[in-house]
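Yeah, one chain of the complex is gone here, protein chain that is, but the others are all in their spots.
Up next is chain A:
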Amino acid sequence: MSKQYLTAHTIDNAHESSIYALGVTADYTLTGSGASAIKLHSTKDATHPLVHTFTDAHKLGCHHIAVSRTGKRAVSAGFEGSLKIWDLENLEANGEIPDANKDGQIWAIALSADGSRCLAGSHNGRIKIWDLDKEPFLLLRDYETKNIFTMCVDLSADGKLAASGHENGGVYIFNNETGRMLHSLTGLMKPVRGVSFSPSGKLLAVCGDFQVIAIYDVHSGEQVFNFTGHSSWVFSVGWSETGQFLVTSSFDGKTKIWSMDSRTCVTTLGESNQPVFCTSFLPKIGAGENLVTVGSGITYYREASGAGTN
């Protein structure tokens, strides 16, 4: 049943302060912190060296990073409310969504798989989608919700669906083709800190301060099942490439991997009790499902070979 993981590499002093934001592509691990720079460490190289730094990305620090699945584009959101776009092929800044902080500052962000669509949720609960392919960036959708702080957002891989999680426990799913709300998922009463569509776009994983990972059927809006086991606020949730596993991280420093097949927790990681603010599986190379976590530092985990033959 269980999987065995080893700490592959740890970068303790990657940033001068806590690391809040993480974005992983096949080439780079992007991290954002209280410092103004966004750092890019190599994802492939076993020693994960620092390969590039976007200096002065966000003057007051960066709290969210999203990358496209193609690995060509990233967006980052800063504490000052700005939203910047990065070209990961040429490693350069590629503009800024200009009126991002006009009505309610931007908080959570997401990118579509091809990087052409940027989804952003703001302080006042508005969810906006921009077309990033040509400037000036066109505002495609502007969803209004109940004026509650948006803590997390996600786009499905095909970009057709958007989800948002709010401070009051509200979770909404939108159909971007019709511009209508598909579902309003109720029942969660505490801040929702992570929403994530499965790779197929059929399921939505939701985590937050209720300490449970709730799995919803996107089509019906029904809650399919729960994962329980975290004993603190769950800050992030992410899917493996195949959709077989979920990874979640919590404020008490624990990172857990859940099997969708057996519907159980297969691994709990975490040596310290420092909060793990974000976690993600690495793009799959070989057999194992490797992952990276950020919080006080950056930690890479490698699945031990030979184990985990569930």
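One rule holds in what follows: contacts are C-beta pairs under 8 Å (C-beta built on N, C-alpha and C of every residue); 3 or more make two chains touch, one makes a residue touch a chain; residues count from 1.
The definition used in the following text is that contacts and distances are computed from a predicted model.
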| item | value |
| --- | --- |
| Among "Sedlin", "DNA topoisomerase (ATP-hydrolyzing)", "Vacuolar protein-sorting-associated protein 25" or "Trafficking protein particle complex subunit", UniProt-listed name of the chain not shown | "DNA topoisomerase (ATP-hydrolyzing)" |
| Candidate in contact with the missing chain, chosen from A:Thr25, A:Ser112, A:Ser196 or A:Thr267 | A:Thr267 |
| Residue, one of A:Gly194, A:Gly238, A:Pro275 or A:Gly288, that touches the chain absent here | A:Pro275 |
| For chain A, residues in touch with the removed chain | 1-2, 17-18, 20, 34, 59-61, 63, 79-81, 105, 123-124, 149, 151, 167, 187-189, 191, 209-212, 214, 222-229, 231-233, 251-254, 256, 258, 263-271, 273, 275, 277 |
